[in-house]
Each structure stands twice: as C-alpha cells, then as structure tokens.
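Let me give you the structure first, and then I'll get to my questions.
Then we have chain A:
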Amino acid sequence: MTLPAINVKKLVKRFGTATVLQDIDLEVPEGKVSCLIGPSGSGKSTLLRCMAFLEESSEGMITVNGEALGFFENARGERERLPAAQIRAVRSQIGMVFQQFNLWPHMTALGNVSEALKTVHKVPKTEAEDRAMAQLKKVGLENRANHYPSQLSGGQQQRVAIARALTLSPKIMLFDEPTSALDPELTGEVLNVMRDLAAEGMTMVVVSHEIGFAATVGNQISFLDQGRLLFTGAPADVFAKPRHPRLEQFLDTYLDRGASMLV
Partner candidate 1 sequence: MKKTTFLKAALGAAMLFSASLSAHAEDVLAKVKAAGTLKVGTETAFAPFDYIDAGEHAGLNVDLFAEIGKELGVKIEWVALPWEGVLPGLEAGKFDVVAGPATITKARLERYRFTVPIAEATVAILKKAGAPISKPEDIAGKAVGVGKATAQLAQLTEFSATLPTKVDIREYPAFNDAYADMAAGRIVAVANSLPNIAFVAKQRNGAFEVVLPPFGKKTYFGFIGTKDADHASLVDAIDAALLKMKADGRMAKLQEKWFGQKFDTPDAVKDPAF
Partner candidate 2 sequence: MSFKLFFLLLKAAGWTLSISLVSILLGFALAIGLSAVLLSSKRLYRAPAELFISFFRGVPLLVQLLFIYNLLPFIGLNVPSVVAAIIGLTLCTAAYQAENLRGGFESVPRGLIEAADMAGFSVRQIFLRIKVPIAMRLTFPALVNEAIMILKSSSLVSVVGIVEVTKMAQDLASSTYLPIELFSSAALIYLVICWSIALIGRYTERALPGGVK
Partner candidate 3 sequence: MIFDPNVILKHLPEIIQGTGVTLALWIAGMAFGIALGFLVATTRRYGGKATNVVLAIPVEILRGTPFLVQIFLVYYGGPFAGLSLGPIPCGLICLTVYSAAYYSEVFRAGFAAVPHGHVEAAECLGLSRVQIIRRILLPEMALIVLPPSVNLAVILLKESAVLSIITVPELTTTISAIGSQEYAFLEAIFLLAVIYWAIVEASAKLGRIAEARLSTFRFSAP
C-alpha cells in the first residue's frame, strides 16, 4: 500500500476548555474521495481545517505525503512549530474550498483564479490568465470570467472557488461543506464539478451533508460524533444495515427520512 496522502495521528483540538476533537486517527488514501460526515458540532469541519492548518491542533500530528504539517516531533519527542515558510511549502500541496466560497469581492472571477499565480508564484500576467482561463473552462464558467463575485450565483461562485484552488495544481483538495450555503437547485452544478474531479483521480476530503454524494462518489466514509471518530470504512460497509446506532440516529434526525431510505 502506498503512503496515505494525509495521515492524522492522535489529533486533539481544544478551544479553551472545550475539547472539540479527541484522539483522531485517520488515513486519507491517495487518489480517493474521503468523506467526513456527522451531526453539526461533531468536529468534522474543525478536523478538515486542521488538515489545512487553518486551525492549529492542540496535540497529535498531521503529515501530508509524509511531510509534517505545522508541527513536528523534535529529537526529545516534543511538539514543535515549523517555520512559516515550511508550513507554506507543505500547505501548497493542498487546495481548499470553503462553505462561504470566500471569493475576493474586489476581483473578477478571472482575477480570483489568477491572483495567486501572479502574486505568489510571479507567473507573468498573460500566462497566469491563460492558465486561470483553462480552469474556468473546466468548471464551465469561461463566459463569466469578467464578472465580479457579486454578479454570480452561489453555485457559480463556488465553481470559481474550485477553479481558484485548482490553478495552483494541488495534490489534495479539501471541501468544507461546499454546497450547504447554496439553494438546493444550485447544488447539482457544484457536485458535478466535484464528481468530474474525483473521476480524474484527485485526492479529495469532503465534509458534507450530501449523503447521496458521499454514498455514490465517496471511497471512504468517516463518521464523527461529539469530537470522536466513531468509524471509517467503505460506503457499502458503513451504510449497510445494521448500522451503528449513532449513525442511524444521525441519518434519522439530521436528514429527511427519505434520504436514509436511499442509502
């Protein structure tokens, strides 16, 4: 077996006195789609944000393709913070898509997608915009390139945000509830883009309430509840009955009953 794309070991995250993640161990396989599901407040978004080092874990380690992210264990076995440049280097392998899209409102779609190439990687303007345009084309928005975020629908904004993450050629894509801020009729276009991406063999970690997506596209499902990772497995195993009682309760309570019948 190959090295996991992301390896989470004994991860603990505390906010003040509240422990939101407790002893999380998780391997994200390369080239596969891993889904994190669980009720609100279960810690799944926090776990994803720790994988992007947007949250700093309190204990434990995360490695990305074998390289330590944020913290490493020094010779005396103590946790130590890596220098900022190194954190940036490891993080450059990761692309992130947010629930609220987080497009920069003062730039056009093309500007959003090409900005990091120009600013961070010093790619010449025309080349950066060509590459950005190619990504926009991939998400089907080449004709919206000169629109500002405020002129785009939620679904279009999220597709631009995906294109923005993809231009930097990440090895891993993290999706933090990418469709939950969208009107139901707009979720399809985003999920389709994600499906295409999965088909290309992109390593993806998806936090989502879209159980249907998780069940059909996901290769690995992890169920979190109250800060603990209850189990991880293939969709067929996870959703097979008899289910774990907490999962059954989750499917009943947080989704409409129809959905639980589907899976």
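Selection rule, in plain terms: all candidates are chains of the complex that A comes from, given by their letters.
By our rule, a contact is a pair of C-beta atoms (placed from the backbone, for glycine too) under 8 Å apart; a residue touches a chain by one contact, two chains touch by 3 or more; residues count from 1.
Bear in mind the structure is a predicted one, so any value in this text is a computation, not a measurement.
K.L.:
Which one touches chain A in this complex, out of 1, 2 or 3?
P.N.:
That would be candidate 2, which touches chain A.
K.L.:
For the complex, which residues does chain A have touching candidate 2?
P.N.:
Listed in rising order, the residues of chain A that touch candidate 2 are 52, 54, 88, 91-92, 94-96, 98, 100, 102-108, 115-116, 119-121, 148-151, 161, 164-165, 168.
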